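Omission of a single protein chain aside, the complex is shown with its protein chains in their original locations.
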Amino acid sequence: MRHFSLAAFCLLLLAAPFVNAQEANEDARPAQISIPVVTDDAGQDEKVMTDDAGTIDTGDNAWILVASALVLFMTAPGLAMFYGGLVRRKNILGVLMQCIFLMGLMSIVWCLWGYSICFGGGGDGSLVGNFDFLLLENVQLGWNDGPNFTGAVVPMEGSIPRLTHMLFQGMFFIITPALICGAFAERMKFSTMAVFMVLWGTLVYCPLCHMFWDGGLLASWGAQDFAGGAVVHISSGCAALICALMIGNRLGHGSDPMPPHNLTYTAIGTAMLWFGWFGFNAGSALSANGLAASAFAATHLSAAAGTLTWPCIEWYKDGKPTVLGACSGAIAGLACITPAAGFISPMSGVLVGILAATCCYFACTSLKSRLGYDDSLDVFGIHGIGGILGMLLTGIFASRAVQDLNDGSPVGLVEGGGYDLLGIQLMAVLFTILLTVAFTFILLWILERTMGLRVSQDEEMEGLDLSLHGEEGYINLP
Amino acid sequence: MRHFSLAAFCLLLLAAPFVNAQEANEDARPAQISIPVVTDDAGQDEKVMTDDAGTIDTGDNAWILVASALVLFMTAPGLAMFYGGLVRRKNILGVLMQCIFLMGLMSIVWCLWGYSICFGGGGDGSLVGNFDFLLLENVQLGWNDGPNFTGAVVPMEGSIPRLTHMLFQGMFFIITPALICGAFAERMKFSTMAVFMVLWGTLVYCPLCHMFWDGGLLASWGAQDFAGGAVVHISSGCAALICALMIGNRLGHGSDPMPPHNLTYTAIGTAMLWFGWFGFNAGSALSANGLAASAFAATHLSAAAGTLTWPCIEWYKDGKPTVLGACSGAIAGLACITPAAGFISPMSGVLVGILAATCCYFACTSLKSRLGYDDSLDVFGIHGIGGILGMLLTGIFASRAVQDLNDGSPVGLVEGGGYDLLGIQLMAVLFTILLTVAFTFILLWILERTMGLRVSQDEEMEGLDLSLHGEEGYINLP
Amino acid sequence: MRHFSLAAFCLLLLAAPFVNAQEANEDARPAQISIPVVTDDAGQDEKVMTDDAGTIDTGDNAWILVASALVLFMTAPGLAMFYGGLVRRKNILGVLMQCIFLMGLMSIVWCLWGYSICFGGGGDGSLVGNFDFLLLENVQLGWNDGPNFTGAVVPMEGSIPRLTHMLFQGMFFIITPALICGAFAERMKFSTMAVFMVLWGTLVYCPLCHMFWDGGLLASWGAQDFAGGAVVHISSGCAALICALMIGNRLGHGSDPMPPHNLTYTAIGTAMLWFGWFGFNAGSALSANGLAASAFAATHLSAAAGTLTWPCIEWYKDGKPTVLGACSGAIAGLACITPAAGFISPMSGVLVGILAATCCYFACTSLKSRLGYDDSLDVFGIHGIGGILGMLLTGIFASRAVQDLNDGSPVGLVEGGGYDLLGIQLMAVLFTILLTVAFTFILLWILERTMGLRVSQDEEMEGLDLSLHGEEGYINLP
Amino acid sequence: MKKVEAIIRHFKLEDVKNALAEEGIQGMTAVEVRGFGRQKGHSETYRGTEYAVDFVPKVKLEVVCGDDVLQKVVDTILHTAQTGQIGDGKIFVSDLANAIRIRTGEMGNDAL
Amino acid sequence: MKKVEAIIRHFKLEDVKNALAEEGIQGMTAVEVRGFGRQKGHSETYRGTEYAVDFVPKVKLEVVCGDDVLQKVVDTILHTAQTGQIGDGKIFVSDLANAIRIRTGEMGNDAL
Partner (left out) sequence: MKKVEAIIRHFKLEDVKNALAEEGIQGMTAVEVRGFGRQKGHSETYRGTEYAVDFVPKVKLEVVCGDDVLQKVVDTILHTAQTGQIGDGKIFVSDLANAIRIRTGEMGNDAL
């Protein structure tokens, strides 16, 4: 009964395309013609079957399709296991459910309106995209009955079908909200979580994504975010902090022990995230070119450096290197290299990883315990801090050898490009933080007063697995 | 002693190529010349090394190789974890063993005769392929000593080596039997299982595969099955139903609680299946083209819609959305979109997912409990029903924009193509069900009277892990 | 305190690039010009942005990037789960930590000097590579300010960027040491392990790698190792044997039961290794061509045959086929086909798999128990024996249809190429074993006298998870 | 008051619990245990190394009851848990000095 | 000497342990158990098949103590483990014939 609001909402959401999909198909025909990059829309006889071999680079398309799969793999099983292992046994399914349900929910939002708001275009300096791609119009394959050409058309984005681009970017739209879940793990109401994520995705993620990656405001400033340091990590990290502050600490936080219930899952999840991150970062080259290889290498080396650094700090300070430390270091390195991967050289990635692990280590240990908030799985400490650091380091290490942003002049601070880029990056970071914090706060404020953010004390005590989902993670009966 | 029949059988099977492989190599040479698509078999000097760069599209080949790996990944760890989590702890290894052993067994069958029976050609309307590809003759790389050309030849299948095609399709030959295992989980004799699968694969899967995908009978009717809605899901689903009926219910079914012993595995397995399914469906385009992207998108959106729909139904009916519901919905959506993925537009995939989850939900809950059979892991309820539905929905949603089946005229019911395709699809579904049910019944009937289908009561009670394999899944001793 | 030596060492290691990286960037410019394969370094106007589309084959690059990711996936989660499941519960994190930490450590060593020593060139018959690629100089994208061309240059290796090659090969540099960890599982000091691996990688792996794969000594003999039968498997297997002998048996070995604590992990890990091995072997074609497809198929069929053979032997001998047997057989088949994958036809792969599983079965059961050493997870029995067998079988089954090594004349023994190749392979195997055994022994001898190889008895009894890392794998408190 | 500890087969737990509940027993506690006894364990073989598992998984059910119902409890368990095969388990009965319900502080038979 | 067995809620274990330790109790042993009682379990539904879990997870804490401190131990547990809701658990007290410290062979109260 009391969850009915969301149930209704979800059904509504699901029903929407039922009404519109066919329209979309109808509408698509005339509109398709105006797509600038259609394949072979001239110089062919009428009634030609889809022949896109001329323009699609199959290598690029293969790579981005694989990268899309890899990014989905990051959310589940990757993040699901990483986070799942860190909570207490009674909440493991709560975490898994958030990840898997978000895979469904955000994908539907993405195809309905998300992609359009992000990548619909909108001109230089715009804040959101326009509605050209609503319901995947002009994205899915279309049919052209025009005078010059009759046949199927494949809307393109560079050398790959726009559908591939939509898929790849759509996977980012899943993992970003999923990352936030770490902040309110073990106590968030499921219905509120779902509604919050739909709104947050629409109001925070989409504009940021557009502003950085679709020629929007921040892009027009010259801000650079290769694969989502700001769009994904700062946004989710800051949102997580606000979530943690507004939903409050877990019952027993600070007094009861809440050790990870299954560090093997966390370690396995880390490795899966690392694996998937290659798709995330190297896929962001949108081509299987040298840039992709460079981003791949930078990503790998930063992760590697992080994996070494964090446990070495622990070793030095506490006498023992921990598995969770190695995992945290890897993720910190990966989050931090994300904005930089396609701008800096792989060897600089090693430095990025070292700095990332060091800063995140202190954020997760000293800072958090001093401030006392319960960002349960350290989303802010790792993704927030890592993302901010990475955006700034991009300004420092960016090299024209990797991407020639300045017509042949040096780019980053280190290679002699001056403070320009660093300054812009700083502004972009501040902008991202502000926007995220403001919207997240408002959304949660409203949701707290309407649906409520938190499960009841009894439910929290019983564990979300039983109280929210009526299931248990492990049942060892014979 | 009493398992000796299979042991012998297996060893025999393994010994076969020992005898024949070299013959194959010998024979291959003259035969190879007759392969229509050899690479550069003219216009080159003698003694040229393999040079296939001219004809192989590396992008396509890369994509299908990756897709092959992904489809294998579906069987294990994907399906192995998905199914493994659903059984009781004492049978977890039984499930894993079935999956892994089948990976071995079916692959060997495939290279010996399976691929040839499926894809050997045989002309319009044929029921099985011929024996041109036995022992991978004319599939593996060959050596040509002919008058015009001396050197290695790469048999091709479109823009990819036939070997790649063989690999990709071979992975389907593994997962289809593995899917059936869900029906008789926790009680099937291992030796009988192995023999049954070899026979079933040969007598049911191969003909169906040929008839749909190698220009056989059903293809000549015009029936469409993009990636295996009938060949894989209806066939395994219906076989599963017959298995469940003939082997009988588990001891204690209906009285003893038999909850999933590890839903975390099931959830992780689901995510892995989703990931692998991209290879399954988008790989079925056999190219990294726009069709692959479209099939990928349709697959993803259908899975997403299923993931939302099933738990929302539970939420509405029982008050709690469950993780198993989300997982089941995802799999239902994926199974259902399989035949349709390359014919319908991605937005229609959303509808397919919603319908799939809804129908499968009722099949797994109301229908099964009413009829009382023990299809233990709901293979029929999800794959059977999902596959049937998907085949029919293909007739409804198929769009010429995705595949222009009708020379530019509308294809599916919705876009105005009339009932033609839908009718054919219905016929093909009925044909598939009939053939599967008949052969599965006959095979099991014979096996029941010879080897026996079921382990003894004691063995079932002790659990298959110990009784069949002499091992335990989890040993928590220090 | 007593681990300080390594801590210091690691930090030093990490600090190194801090000092040198910029130099590298500076130095790179003039050096880059001398790279033979730079992209479009002539015939273009000045100030051209990186344009590598002309030379990079995106299909090949996509495939090798994916393959790199797959090989990393082998180490963790693949090997980590495979090995992790086999130890006792109290040591699971010890295993995971070794894998994950090595992912970090070896990657850093690789980019600093490893790649250069392996692939720096050095002329026919050389023992190690030269230092051209130290700190990824001439590997990462460079900037050229020369007279003919100003812009970014992408150093190439065939049709892929050298960075891609570096990444792919770097993943081998991770998994080889990780494989060794199985020998001294549950008792090795973590600090010593780290130092040993850095030295072993540099002194054993790198020279072997260079001698086989970069035109070094063994290559000049004509020895063939497609994907690492000697470089990876013999080297790790033999090193493992020496480790097991020198570190001594686990406390209670032979008396206390030490069954695998989680065979489900082992089974899942096996499937993941199988999946990743496609990247390992088929990726070693360094192109998405017909050879890649052939290697992929041979790999798959050998794994399949091994998966069948091992449990069938058990079935025959002990009455029950086991899951661990199927997994071991798969890995044996995979290890054994590794050197042969790109030289023999897929059908021969079936035979390789059968022989591999048979030999490794007897090595792991009869041989080991007779000799009494505690190679805890059978690294020698599976990888060592498998690798040796595979190298020899390459000489027997190699076929000119797959790789025309002899200008059109038959290659392997079976197709009539005589004993030449077999002889060379045998010599190469002996050389590999000798070199590995000698260096491994010396390294361990020194380390035993300086850092100590083994944890204290108390630490071993308590389990490495708590004693070395201060964590527990599974905490089932509420 | 008596404490009845019954070591039984796993798959009998539900039956025994239901039978006891029908007899009016309102509470009981179950623990996973491993038993060594006449019922031999099994041996597992991992890559040729045999490993004898002498302990077999059992469930121990603890029921605290008044002296009056002791016989009923023991009989019920005896009947429901019996299969007649070696390894059916044991019932151990011991005296209990006191029982207290934590929620209310009630003592003795009232606490059950 | 007495043996006190307290079946309590999971999340009370730390509190009870700390409270006992403060009272000078130097040792105790905890076991994971599953309890059946007035506190109803829950029902889980897996693909429409409902499955009633009558046993709820509890912890059994065993404390062996001298007769003199028995009351203190019982009271401490009673206070700390109480929430007032059904399912708080029970305390069972029984006599113990002897206690021996394995390390030293000490017996009786000295062994605790």
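The first chain written gets the first letter, and so on, giving A, B, C, D and E; residue counts start at 1 in each chain.
Please note the rule applied: a contact is a pair of C-beta atoms (placed from the backbone, for glycine too) under 8 Å apart; a residue touches a chain by one contact, two chains touch by 3 or more.
It should be emphasised that the depicted structure is a prediction, and the values quoted were computed from it without experimental measurement.
Interface note: of A:Ile174, A:Ala298 or A:Cys364, the residue touching the hidden chain in the full complex is A:Cys364. In the complete assembly, the contact with the undisplayed chain comes from D:Ile77, out of D:Leu13, D:Met28 or D:Ile77.
Within the complete assembly, residues 3, 17, 21, 26-32, 64, 94-103, 105, 111-112 of chain E touch the chain that is not shown. Counting the whole complex, the residues of chain D in touch with the unshown chain are 2, 6-8, 31-38, 54-55, 58, 60, 74, 77-78, 81-95. Within chain C, the residues in touch with the undisplayed chain are 252, 256-257, 461, 466, 470-472.
By definition in this document, only the chains that are shown with their structure count from here on.
Counting steps between touching chains, the shortest path from chain B to chain D takes 1. Distance between chain centres (mean CA atoms), chain B to chain C: 32 Å. Separation between the centroids of chain A and chain E, computed from CA atoms only, is 47 Å. Looking at chain C, one finds that residues 57-60, 62-63, 66, 257, 259-260, 318, 320, 322, 324, 476-478 touch two or more other chains.
Listed for chain D are residues 11, 32, 44-46, 53, each touching two or more other chains.
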